[in-house]
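In this view, the complex is presented without one of its protein chains, the others remaining in place.
The block that comes next holds subunit A.
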Amino acid sequence: MFRRTVAALGAQWPRRMETRRTAAHFTFTPNQTQPPVQGNSEKLNMYQSITSALDIALSKDPTAVIFGEDVAFGGVFRCTVGLQEKYGSDRVFNTPLCEQGIAGFAIGVAVSGSTAIAEMQFADYIFPAFDQIVNEAAKFRYRTGNQFDVGSLTIRTPCGAVGHGALYHSQMTEGYFAHCPGLKLVIPRGPTQAKGLLLSCIRDPNPCIFFEPKILYRLSQEEVPVDDFSIPLSQAEVVRPGKDITIVSWGTQVHVANEVCDLAEKEGIECELIDLQTILPWDKKTVAESVKRTGRLIVTHEASLTAGFGAEIAASIQEECFLYLESPVKRVTGYDTPFPHVFEPFYLPTKWKLLDAVRKSLKY
């Protein structure tokens, strides 16, 4: 009951956040790298770029359907606004309030060859669907000997810190799924990446979970190509080159790290910042190449430390780059506690914690 109240409020949150922009724990940096496609662009925030991707997906694929809790009227975060009017109620529709049902239904749609784009209202509520995702979706192609698959399945879900989301409107849940072979996990850092990566997920022949950092829905704004385009999965992007230390992150935390790069620069430290973009299967090559040049690595993510995805990166890179490392791989992450309400400013892996880690790594 409470949860529904909060969910309904969701649409209001970003608006409030706009007025509290200065209070956000990061500053959004618009895309500074080469646009992934030529042609006209339009200024969009992330929820609008997601709508644009969904619009393109529906217009080019008559089998594609979008469903989930409250998507028909436009979604609690406005990501599906106007789509039902444009494509009809058999293609964009509400489901009963039941995440395991949404995931199972989506798998069935995909088994029959149609494109299923399911929404979980918050990544915090994806756990009732954990069984369907981990035991079913991820293993479908493998266990059937490639007779059946659910490659045309994409699950979109808002994730991450939002300032006041507390335990159940803040979680980054990618780590739970990273342990599951068969899935692809993708997290964009802004509107351009959201559109290109989401279209890749929808068209990828494997089941994908697309995590949307909800604090970026309205807070991020940049020029996004109007046309259909995609950004390849399992490819990290070096968003800022540097020679002294590598910082790897994804989602909102890329912007936190970007600020740290500025701060460190003033201290004469050149950080190389990598947006991992795809958590599974992740781009070890790009990270390893960077670390071989810089000799140092920090992984930073909002999710808690123990067995977070940072652990996977740290372990793999020390194995791959043992002779190149000049300091231990550090992880700057959330603490091993549930995500708290009033303590959020202290819980998050802030730019100051990250700067502290950069200095310590350089001094090691």
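The rule is short, and it goes like this: a residue touches a chain if its C-beta (ideal position, glycine included) is under 8 Å from a C-beta of that chain, and two chains touch if they have at least 3 such contacts; residues count from 1.
In this section, contacts and distances are computed from a predicted model.
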item: Identity of the absent chain, which is to be given by its UniProt protein name, from "2-oxoisovalerate dehydrogenase subunit alpha", "Vacuolar protein-sorting-associated protein 25", "Extracellular globin" or "tRNA methyltransferase 10 homolog C"; value: "2-oxoisovalerate dehydrogenase subunit alpha"
item: Among A:Asp149, A:Glu174 or A:Glu344, residue touching the chain not depicted; value: A:Asp149
item: Candidates A:Pro35, A:Gly101 or A:Pro340 - the one touching the absent chain; value: A:Gly101
item: Omitted-chain contact residue, chosen from A:His25, A:Arg141 or A:His169; value: A:Arg141
item: Touch criterion as defined above, residue of A:Ala24, A:Val109 or A:Val224 at the omitted chain; value: A:Val109
item: Interface residues of subunit A (partner: the chain not displayed); value: 63, 65, 90, 93, 95-96, 98, 100-101, 103-114, 116, 128, 131-132, 135-136, 139, 141-149, 151, 181-182, 184, 205-206, 234, 281, 284-285
